[in-house]
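Every protein chain of the complex appears in place save one, which is left out.
Our next item is chain A:
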Amino acid sequence: MSILSLHNISKRYGAIQALSGVSFEVPPGSVFGILGPNGSGKTTLLGIVTDVLKADEGTYSLFDAPPAGRLRRQIGTLLETPNFYHYLTACQNLQVAAAIKQKPEQDISRVLEIAGLTARQHSRFKTYSLGMKQRLAIASALLGDPGVLILDEPTNGLDPAGIAEVRELVLRLAETGKTIILASHLLDEVEKVCSHVAILQKGKLLLSGPVNEVLAREDYVELSGPDNTVLEAVLARHPAFSHILSRNGHLQVVFSQPVDLAALNAYCAEQGVWLNHLHIRKQSLEKAFLQLTNN
């Protein structure tokens, strides 16, 4: 079964081709990142699968069935901006959402608690700050504890503490086995949880699949000595040396095959260079992503 399956989705706004022939599948239990620069078509894509936008071409299915409102009720969605009735309180707004989703009203206090809005639940939405509005939207998406979440830039408008909280929340939800479809900016933050990605650029799907296949991320070794110019010359003679990633501060060196750090340390010492820094690192998802989209 796949949670969401897209077949050849295209969408045009006048002269702008927002999406062209996008197809991919979101497997159950995955944390699926939809990544791409601003204007790459992420929100358009999520708008289509939530039926607020109509695709010009192509089809999609939810839970292997033709899309329908009753299937959307099983998905908690936060799309772009929080949309609520300004004249209703947070609690009243969630009553409307719960009624449409056909979820019990008793769940409202739970999601308000998660979003940290319990104290302000009886204030009107229009009196909320941007961050509180975003929190309410997250609370609404969590109503009824859905097994699938679609989160489009969920940290928008939040302060640093709020961003950290949402980051933790996403991690926690992912651990409970929920399927999470997540649109970008959070790329850096969800690096640890993203199991799958689809990468969009100018409306086209560049790649999609398990994150480690799509974004081949090189391990590199970060090291320093008293004189990095000498160190670089020494490393260049190492049989597994491939290339230098960066010379800012520490040297970041990629080897063509895995190297043992102890052996590397010994090698340098033998060559007369005593290291004062040695660390193995994985290239960040963001860097790999930028390399991919720049090509």
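By our rule, a residue touches a chain if its C-beta (ideal position, glycine included) is under 8 Å from a C-beta of that chain, and two chains touch if they have at least 3 such contacts; residues count from 1.
Convention: contacts and distances are computed from a predicted model.
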Out of "Cytochrome bc1 complex cytochrome c subunit", "ABC-2 family transporter", "Tryptophan synthase beta chain" or "Putative GTPase ArgK", what name does the UniProt record list for the absent chain?
"ABC-2 family transporter"
For the chain that's not shown, point to the residue among A:Q92, A:T118 or A:Q291 touching it.
A:Q92
Per the whole complex, from A:L6, A:L79, A:I199 or A:A288 the residue touching the absent chain is A:L79
Contact residue for the chain not shown (choose from A:K42, A:K101 or A:K178)
A:K101
Take the complete complex as the reference. Which residues in chain A touch the chain that isn't displayed?
47, 50-54, 68-70, 72-73, 77, 79, 81, 83-88, 92, 95-97, 99-102, 140
